[in-house]
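So that we are looking at the same thing, I have put the structure below in structure tokens.
For this view, one protein chain was removed and the others were kept in their places.
Chains: A, B, C, D and E, in written order; residue numbering restarts at 1 for each.
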Amino acid sequence: MAEHFPILVVIIPIMASFIILLLWRTKHRYEWHITTAATFLSFLISLSLLNTVFLSGPIRYWLGGWEPPWGIEYVVDSFSGYVLVVVTLVSFVTSVFAAKSVKKEAGEGRTVSFFALYSLLAGGLYGIIVTGDLFNLYVFLEISSLAGYALVGVGKKKRAIVASYNYLILGTIGATLYLIGVGQLYIMTGTLNMADLSQKLPAIFESKVIIAAFALFIVGLSIKMALFPFHAWLPDAHGLAPSVISPILSACVIEVAAYAMMRVMFTVYTPAFVFKVVPAKEVFLLGGGVAMLVGSYLTLAQTDIKRMLAYSSVGQMGYIILGLSFANHTGLVGSIVHIFSHAILKASLFLVAGSLIYKTGITEISRLKGMGKKMPLSMATFTIGALGMIGIPLTTGFISEWKLALGALEAGKWFIVPVILLSALLNAVYFGRVIEIVWFKTDEEEGHGHKEIGKHEKTSIDEAPLSLVLPPFILVSLSIIFGIGAFIPVTLAEKAASMLLGMP
Amino acid sequence: METVKSIAPICALLVPLIAIPFIALAGQRRPNVREFWTILASVIMFLIVASMLPRVQGGEVIEYQLLTLFPGLDLNFRVDAFGLFFGLVASFLWIITSFYSIGYMRSFNEHAQTRYYICFAISLFGALGVAFAANLITILIFYEILTLSTYPLVIHEETPEAIKGARRYLTYLLGTSIAFNLPAIFLTYTVAQTLEFSNAGILAGKASPLMIAVIFILFIAGIGKSAMMPFHSWLPAAMVAPTPVSALLHAVAVVKAGVFTVLRVVFHVFGIDLLSEIGLGTALAYFASFTIIVASIMALKQDNLKLRLAYSTVSQLSYIVLGASLLSGKGMMGGILHIVMHAFGKITLFFCAGSILIAVKRKNISEMSGIGKKIPITMFAFFLGALSIIGFPPFGGFLSKWYLVLGSLEANQIPILIVILTSSFLNGAYFLPIVYRAFFGELDEKLNDAHEASSWVVVPLVLTALISMVLFFYPQPFWRLAALTVKGLTGG
Amino acid sequence: MIWSLDFILLIFVVVCAIAAITVKDLLSAVIILAAYSFFMALLWAAMGAVDVAFTEASVGAGASTVFFIAAVFKTTRRAKG
Amino acid sequence: MIVQYENIIIKTISRILIPFIQIYALYVIMHGHYSPGGGFQGGVILGASFILLVLAFGAEASQKRISLKKLTVLASLGLLIFSGIGLVALLMGGNYLDYGKLPLPLESIPKIRAMGILGIEIGVGIGVMAIMITIFLAIASYETEGKND
Amino acid sequence: MKIFQLLIVLLTGGLLIYGMEDLPGWGDPSSPPSIHVSPRYIEKTVEETGTPNMVTSVLADYRSYDTLGEATVIFTAGVACLLLLRKDAP
Partner (left out) sequence: MIDYVVSKSNYWIYVVLMMIGFYAMISKKNLIRKLIGLNIFQTAVILFFISTGVKKGATIPIAFHEKGEIIRAIEALQYTNPLPHVLMLTAIVVMISTTGVALSIVIKIYDAYKTIEEDEIPDKEE
């Protein structure tokens, strides 16, 4: 059975969604159980895959038994295995969280279709990660995107539906530009298989079509990952989506788009093309740097907590892109570690925001006064998550920052270091604001100072249920564990980076 | 100098961490149990730290490798004479401050005391970690832990001005650390390929003088806790904290962690040979002198007692940096000794300020006329503490200043000598009037029924005042550690 | 394949496309889109892609037009811009 | 828009046409091996026939034959047939969707493969038909939720 | 405002036209797609899958997984419509 793991990780959630819809007429409700079980299975399988890949090299799986390039091929190598574990983990943890929250936010009558779409979204993302075929990637991109559009649309606020529409239009433009890129590669080489393409492309690197296709890939996927000038759809969509969906969108969907971009850059087009033929380094440097600063700067102005988190994703995507622009191993390791770090931290932050909404319905930052005393566990989780995002040592956030800065210095781009640090400072400012309000500002009605001491000592603790508190807590603790045991993600990322850069 | 492996440093570090769950469990409902744990933890920690003294005095260096984050980034601990020196001061004063805290917090019936004690324990963990860190990354980690764990202490009152002050506190400390300290570490790593401290310095011969100077400036600016101008204004702002916090953290743990880090960087990253070769030591010395004078003058203008103490701290911290930057044996000796001398003197003064606040509910110096008659013990202790800071014999402060003077003569820096003397004069000018006013001023009638604070508060401050006198006569443990440090650095 | 037929179809397609996005009445626009899809299907059939042409004829000119019309009826026919 | 129109011509013509359309659709599905067409196109045409039914007789009247509940079951059933065939191949020792390993009593691998193709065409056909009607019904029978928050 | 959007469109079009120059001639039997992967589909379809319609054989056999994806896409669309428009139903 183990040899079929690459396909099982994708097909289990997808089939789960079929079964969910098939069973909806039964008396008892199983949709949550099926979804959680499916994502959990996928998570276990992906762990086993990562283990196999790490010990004995890439796994190739021929779908339908047809050898590539004629058939479709699934490839799990050290990079996709790594990202797969991250994404399956986040989607599993989030689905645990979903049990209570969905009923309240989407309505009792919508849970079946909600969970069916959730599984499809997860399955689509896994499919993007493991596929070794450019067109197959497009198909799974569309599965996950379509599910994403609809799920954003059921957000509680009225405007969510408009956000969903804008997301759909821009997402489709991005995907279609990607498709044109695929077409141009196809007409120049006659193949769609990534490994085959990377064999055929070097001979025609100078061709204008190939360069144009590269530009289309980058622009299309940049739209999907909301890189700076194309970020317009993200804050609305991520900020207004239901609280179960925001973490998936911010932690998985855009990360997977980033993954796809790196896949296209390094596996299809080789590093030789990216760094020598086209001015990708300069473009990424500019794009990433500006994204970091502008993203962080825009975040400062937000008054809604989910919107703030959403804007911060724009800046964080900049980090990932920036790591590519150094064209060296260290920078790439930074990017890859940041994928992991951002995924778990941002997901946990969004989940805490979700339990806040579940419990109180508040999203305005200014109304969070005194929350630290009412929901201490959730808010502690939020605080640690925020520290991780800032990049305080002993969290994974620090590891990626460290590697990125070293990568910049190694590449001789010392002027990037202040940019990275400035962005970290801006992060500190906007998260610090929230933390201060949550913990140290008391409600006006309750009074402050030490004159009315007895009063807020006794404030009744009103923590969210365990199933809402635990998931973000797990993610945050992982960030700490892997911040201390950083050699684990770093070793994995180093292996992935060596593979992408074609180094021994 | 031999190195031995031992888990003693780890044990010492773990003590406050282990204490935290106990403190939290005891919680608000059983304050006595909670405070018992605090005191027990502080005593155990001190004993463990002190147990390392004989071995370190015998010239050994205790090392422990905790873990490797990833290749090139290790969490290592190393107890040498200098680290132990700081560790002893911090852990000993924690005991005294714990007693004082109990009295102070109970007198005011403060809220959120559990949070207070927990954060206190974490800060001590941070401070001790700074003392025992073996490389730049470890020191940075504990430095940040210290910053973050003191933030809830500073903001403790939760009043608007507390929030404002704490915001400034965090902005300065975290901001400088991220903006300057981190890039300095990045550059160091790129240049030297290692971050481990070494007696000879790790940067020597690895980079151009310009690069060295850039890294040096980044480090000095990045270690905001040393309160060098222009990054000093967080310290007065942090005075919104409860007095025990100001006393232990802003006279000892936090600020001393700052200067300790500066000294570590100067001694063990750059190395004194490299610095004197490039002339950066002298530059730093003049920079520190500037801070000494300006801060002293600013202290003169303050009416709020704690603010005046804060500015005095700013100025005194620069003595330490000044001593180190003289790069002469005597000067370094003076700087290192000043860490302990100033700690005991200044903590006495802060304790007194807290005691005054409890007893007469006054914060401003102008309102303290005649209180000496009502609270004579406190004010006398204040007097002793002030004399120690000014540098009168027979107080500990004299010893360190004497070495500083000798050091400046040794380095042929007459201007520095003048600075030290002028500043001592200024110290007198801003402390002695307080004492004079307290004993000989007209007493406000409202204070007629004022009396000394509880013995929980008074005993610790008397104790510290006496110790700062004892240190003049018996400075051996600290003196020997300082001498060992200097010997290791100068290689003779 | 006949070169001129191909050319005429291409012209038709472009004209339909421009018309579909400029006509004021949405229902007409949708019908024009159906015509566009149909011409497109013819074009593909002429290129030998019979399966695609078949699909486009049934989906583009059929199903998606039905969806569009249903949606237009549910909302409004009038379009401003 | 699915109000029942009192138009006898449309009703009669639909009644006559629909069976033919459906038979054609089935032909398209089954004959996909030899001529243009296949599961997807056939499914769309089959769906179209039911949409025509709904248009002519109204949603209420055609409720008996096509309801949303049946449609969702059909849709997931179709997709399950497809993915299930893949799974069977996997369980029989082949890779996923490797029809050659299907346990069919046929003499040669190509023929087994052809049967596998037919199987998934049927699955796709059922699924696509159901989904086409579902989307149409969802759009056409949408009633305002009066969401005013 | 429309100028800006027009500019984006022209830019994209320009990019495609820039690349067009190096495309193989239209209908060229020796273009890469005609000689690399597809010949096997054409020549072996009957032999390997027993299906004369090459589109069907590629669609449902060689690249059947794409077709599963395609079916899943439309399934997603169906569920999405239900989620968005039906409050009561699944």
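Simple rule for what comes next: a contact is a pair of C-beta atoms (placed from the backbone, for glycine too) under 8 Å apart; a residue touches a chain by one contact, two chains touch by 3 or more.
Quick caveat: nothing in here was measured; it's all calculated off a predicted structure.
Chemist: Would you mind listing the shown chains in contact with the chain that isn't displayed?
Modeler: The chain that is not shown touches these displayed chains: A, C, D, E.
Chemist: Give me the chain E residues in contact with the hidden chain, please.
Modeler: 2, 5-6, 8-10, 12-13, 16-17, 20, 23, 25-29, 31, 33-35, 37-39, 41-43, 45-46, 50, 52-55, 57-59, 63, 66-67, 69-71, 73-74, 76-78, 80-81, 84-85
Chemist: Even though one chain is hidden, which residues of chain C still touch it in the full complex?
Modeler: 7, 10, 13-14, 17-18, 20-21, 26, 29-30, 33, 36-37, 40, 43-44, 47-52, 55-56, 59-60, 63-64, 67-68, 70-72, 74-76, 79-81
Chemist: Extract the touching residues of chain A with respect to the undisplayed chain.
Modeler: Residues 135, 139, 142, 146, 149-150, 153, 157-159, 161-162, 164-165, 168-169, 172-173, 176, 179-180, 183, 186-187, 192 of chain A touch the chain absent from view.
In this text, only the chains that are shown with their structure count from here on.
Chemist: Out of curiosity, which chains are bumping into both chain A and chain B?
Modeler: Both-contact set = empty.
Chemist: Going chain by chain, each one touching the next, work out the least steps from chain A to chain D.
Modeler: The fewest touching-chain steps linking chain A to chain D number 1.
Chemist: Taking the mean of each chain's Cα atoms, which chain ends up nearest the overall Cα mean?
Modeler: Of the chains present, the most centrally placed is A.
Chemist: What pair of chains is linked by the most C-beta contacts?
Modeler: The chain pair with the largest number of C-beta contacts is A-E.
Chemist: Approximately how many whole Å separate the CA-defined centres of chain D and chain E?
Modeler: 22
Chemist: So which bits of chain C are touching at least two other chains?
Modeler: In chain C, the residues touching two or more other chains are 51.
Chemist: Which residues of chain E are in contact with two or more other chains?
Modeler: 53, 55-56, 59, 61, 64-65, 70, 72, 75, 77, 81-82, 84, 86-87, 89-90
Chemist: Flag every residue of chain D that touches chain E in the complex, lowest number first.
Modeler: 32-36, 38-40, 68-69, 72, 75-76, 78-79, 82-83, 86, 96-97, 99, 108-111, 113-114, 116-117, 120-121, 123-124, 127-128, 130-131, 134-135, 138-139, 142, 145
Chemist: Across the complex, what residues on chain A touch chain D?
Modeler: Chain A reaches chain D through residues 4, 7, 11, 14-15, 18-19, 21-22, 24-25, 61-65, 156-158.
Chemist: Show which residues of chain E lie in contact with chain A when the two form their complex.
Modeler: Touching chain A: residues 12, 15-16, 18-24, 31-38, 40-41, 61-66, 69-70, 72-73, 75-77, 79-84, 86-90 of chain E.
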